[in-house]
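Yeah, one chain of the complex is gone here, protein chain that is, but the others are all in their spots.
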Amino acid sequence: MMASIAKLSLWAGYLLVLLALPQFFDSILSISIFNQMAIAIIFALSYNMLLGQGGMLSFGHAVYFGLGGFLAVHTLILIENGSVYFSIIFIPLVGGIFGLLAAIFIGSFSTRKAGTVFAMISLGIGELIAASSLIFVSFFGGEAGVSGDRTFGPLFFGVDFAQDLEIYYLAAIWVFIATVFMYLFTQTPAGRMANAVRDNPERAEFIGYSARRVRFISFCASGLFAGIAGGLFALNYEFITEENLNAATSGRVLLMAYIGGLGYFIGPIIGAVVLTLMNSLLSNYSELWLLYLGVLFLLTVMFLPRGFAGLIMMHQVAWLRGTLRRLALPYLITGIPAFIFILASIAMIELSHTDGEVFHYLGVSLERGSSIDWMLIGGIAIAAFLATRKSLQQLKDAWEDANTLPGDEDS
Amino acid sequence: MGILTLTAVHKNFGETEIIRGVSLDIEQGEKHAIIGPNGAGKSTLFHLISGLHRVTTGTITFKQNEIQNKTPYEVSRLGLTRSFQVTNIFARMNVFENVRCALLWSSGYRYSFWHLLGSQGEINDRAMEVLDQIGLKNKALFPAGELAYAQQRALELGIAIAGGAELIMLDEPVAGMSHSEASNAVDLIRRVTAGKTLIMVEHDMNIVFDLADRISVLVYGEIIASDKPENIRANSRVQEAYLGEVGSNA
Amino acid sequence: MIKIKLFSKFNSLLICTLLCLGNISQAQEPVRIAFMDPLSGTFASIGTSGLKQIQFAADYLFNSRGGILGGRMIEIVPLDNKQSPTETQLQFRRAVSEGLQIIFQGNSSAVANTLSTTISRFNRRNPGKEVLQINYSAVDPILTEDNCSFWHFRFDAHAVMKLNVLTDYIAMNKDIKSMYIIGQDYSFGHVVADTAIRLLNEKRPDIEIVGSEFHPIGQVKDFTPYVTKIVSSGADAVITGNYGADMVSLARSIIDSGLDIPIYTFYAAYDGITATLGIDGKDRIHLIHNETSNPIPTERRKEYIRAFKARNPNNDVTQPRLANALSMVVAAMEKASSTDPYDIAIALEDMRFTTLGGEEIWMRGEDHQIFQSLHVSVHTDEGIEFDADNSGFGLRSIYHVPAEETIVETSCQMRRPRR
Partner (left out) sequence: MLEVFIFATLNGLVTGLLLFMLASGLTLIFSMMGVLNFAHASFYMLGAYFAYSISLTMGFWLGLIFAPLIVGVLGAMVERYGLRRVHKSGHVAELVFTFGAAFLIEESIQFFWGPATKNYRSPDILDFPLFTLFGQEFSAYRGFMIFISMAIFIVLFRVLTHSRIGIIIQAAITHPHTVANLGHNVPLIFMGVFGVGTALAGLAGVIAGPVLTTFPGMAAVLGSIVFVIVVIGGLGSLAGAFIASLLIGLLQSYAIASSVGMPDLLDLLGVSFEADHPLNDLWTVTLPQIAPILPFLLLVLVLIFRPTGLLGKREE
């Protein structure tokens, strides 16, 4: 009983945060970032249904997102022409249904095997559809894409969705609904068997389930939600192009889900939020942000195989035991030099890449030609690196200390 | 006619014939052991019965259904379950989920995505019962992959029996266990298969003679004898082909 | 040396210095103009080169001379759209969020199209907060024809105008009896192919079109198979609208095959392409563009280029029209004494303006299309005063068409907002 109340309040909190965000950040830019996040969250969660829950590594998930989006835009055009008549709040559903149909068709032959074979089929289909989208211009609109106006449908309680803020509230509702349903899916027999098939498809067959059928169901569900995300994209930007179904978009959703943490339901949400923020904020400050993103991604794969969510969940034991506080100081001792090291490294990278002779960084002007400047930041970087390395041991000890039960020290 | 009948089953892998005309009839409720030297084809026979491999020729009948062309999941749905030589569980799920998944099909949930398992009291209770039976109740929320070896084997047995199958096939259920673990496992097997039909492959002759009602000896893809334990022990062909060598080091 | 500065953005530093130099006692709000083009990713070299040019134009032409509108500085705000229509949407919202109302954008007609649609919608829904699009380089004719918009001004000749001049030039060459057209499989590539065929049929019916081929953008590893087809077709010349790596690979394959025929292009110069083509492209690569590269007609423009090179030794003034566009926008602001997009747009319509090159150009009010002289140039190292990529090679203009002869009809039926 307590558990379910806790769970319900968690969901209520989620909804509240979603709806309250624009109260605190109300610029057009932040609304635009929130809309982006909303789309990314649904998309990344749907990707996690495939990879995290079902063990299917896809390099072509954007296909369902994009196809859903294209159908959604074409529906907007139909509404504008007066061919169909319904409120645009249902547009994401249109995208979802088309994503589902596409997934049913492609899943019918691609889900026979998981692993490398599935990954390669997904790659092939992704490339095929992305390339075809540039050839079949009448539907995909070539590289300029297709565009539709969202304000022509019947008013929804007097709202015509001309402003991004209105779309945000609609998106927030859709994100909430989609998140709830995707979470509930994990609690159903089909969702549980997806985990079982991921872990051991052979064994799953001997408890009565066709691994292929189980994968197929996850695949379709994932296509449905990817399509919903695509429909939401169409509503938000009122256009869609082939770049929304190509390999780069597929790669980005993989990045999101992976950095966030595949094993956890909340992981992709974290990933979507972090990457969206990086994309929209970091790219303003540095042309090299993709380089930093690549480094971040590789470091995550290497050192945090369970992503950011995994990093957070690692602290569960210490949290439950009430020893989390003991970690604060050690984290600070390692964190400060590590942070300085990162800042100094970035300074060196940016300085070597700057166009002018002078580079302004954190209130300091660095000169590109000055070897003193170079030696100074280089020295700071090396010192900070050594300090970080040296402090790692105390962090490890503190970690052991916080995570070991008093009884099993000697075991 | 018994619960499971094999008639002139052959299996070729390319040129080589692994199973060379096996016929076998297993009665309802029987505890049947298949023994034989390494490479005799015991595991292949298991794979054929459970649908993992297709037979080359011959028929396999389970409860009046011909199953030689059926897939593992179709066979499994008819009430035939098996374990594996190498531990085969759902490693990243917890122990409780492992057992509950095994219960799903027989409880009629099929591929449902409209039932929420958390609110299905009956299946959760039954999963706990099974956990109780196999002695893993206190490990219910443990990730299965982190259990000790013997516990993983017990869990595998739990998965195998959870679906309420009538015929249970165990492939070397105590391999790799210590003496005490093995005897615990035998007790467990006896308990959970009470009233059901059991077919097992096992190398440990003490356990075979302890558990089985009837023993078939498989040598080079053929059954050279199928009889009560005491008769098998006395059979000269079996001794010559197999028991002699194994018996000495068993 | 490390110096502590109050300003973190280098723009602000620059403006500060200039303000102090100009002895303006009270600091006025700068006029902020967005420059939206790819500044990272595959197309970054073109975008960053454009950014340097517009920044230089703002500083050299206006800020160093006391600013505009009675002492206000121009601040160029770079926005990186990665040449992606999606990213353009995000950057547009950023621009609006930061109160930027004039957006310079040039690369990719796809981006220009979506930006134009987005701006039209936004301006209709948000009266009083309008945004103006200054298109300095996207040449899809549709932008000033069927999809023309009151809020969009184009400062480059569109593809049909350019092809008109190019085919005139080709028509004069009696040696050319057959033509091969190859292009990227997207709207601009198709416009080039369709228009070139139509115009050549009109002007030189005897020229046989021996092939018209489309290949996917950025997907072709090796152009040799295409070149084999060109060779076996017996073509005397090639027209292509390719850009970027597709342009270089195609030209290199043609040269490698030993095929000695002229190649007529739109984008085969600068940003590494001239250096890559080098001696192999000499006298073969022809380019249709506005404003001559060599010889430069006026001393003022020569000075401008030298000053630019002094500040950006690794870049070239690849797009003189950026300076034209900025100058005309400023002139419109001065004329209207306002930075309001509507007022600027009205002032820009039918404006005539004399460029650094001493030529009068005209912004037609009917469709917001610029008219200026167009030139066909050849890639060479002879008679090159201003080379490209510091390679010694550059463009020498060999055929000129004055502005009034480039004027074409438009199908634009502009919807004008009421004030």
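Letters A, B and C mark the chains as written, and numbering starts fresh at 1 in each.
Note that contacts are C-beta pairs under 8 Å (C-beta built on N, C-alpha and C of every residue); 3 or more make two chains touch, one makes a residue touch a chain.
Just so we're clear, the structure is a prediction, and the values are computed from it rather than from any experiment.
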Shown chains touched by the chain that is not drawn here: A, C
Given A:Ala131, A:Leu184, A:Met278 or A:Ile312, the one touching the chain that is not displayed: A:Ala131
Among C:Arg124, C:Arg252 or C:His400, the residue in touch with the chain that has been omitted: C:Arg252
Residue among C:Tyr226, C:Tyr264 or C:Tyr304 that touches the chain left out of view: C:Tyr226
Of C:Phe214, C:Trp362 or C:Tyr399, the residue in touch with the unshown chain: C:Phe214
Touch residues of subunit C, complete complex, unshown partner: 41-45, 185, 211, 213-216, 218-222, 224-226, 228-229, 231-232, 244-245, 248-249, 252-253, 256-259, 271-273, 275-276, 278
Missing-partner contacts on subunit A, residue numbers: 51, 55, 57, 109-110, 112-113, 115-117, 119-121, 123-125, 127-128, 131-132, 135-139, 247, 251, 254-255, 258, 288, 290-291, 293-295, 297-298, 301-302, 305, 349, 353
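The rule is short, and it goes like this: only the chains that are shown with their structure count from here on.
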Labels of chains that are neighbours to subunit B and to subunit C: A
Most centrally placed chain, judged by C-alpha centres: A
Between subunit C and subunit B, distance of the C-alpha-averaged centres to the nearest whole Å: 75
Centre distance in Å when subunit A and subunit C are each reduced to the mean of their C-alpha atoms: 36
Residue ranges of subunit C touching subunit A (in the complex, touch as defined): 1-10, 13, 39-41, 44, 48, 52, 80, 84-86, 89-90, 93-94, 96-98, 108-110, 113-114, 117-118, 121, 125, 185-187, 216-217, 219, 312
Partner subunit B, residues of subunit A touching it in the complex: 184-185, 187-193, 195-196, 198-200, 202-210, 213-214, 217, 221, 263
Residue numbers on subunit A that touch subunit C, as the complex places them: 27-32, 36, 131, 134-135, 137, 142-145, 147, 149, 151, 162-164, 237-239, 241, 243-244, 280, 283-284, 287-290, 355-356, 358-367, 370, 372-373, 376
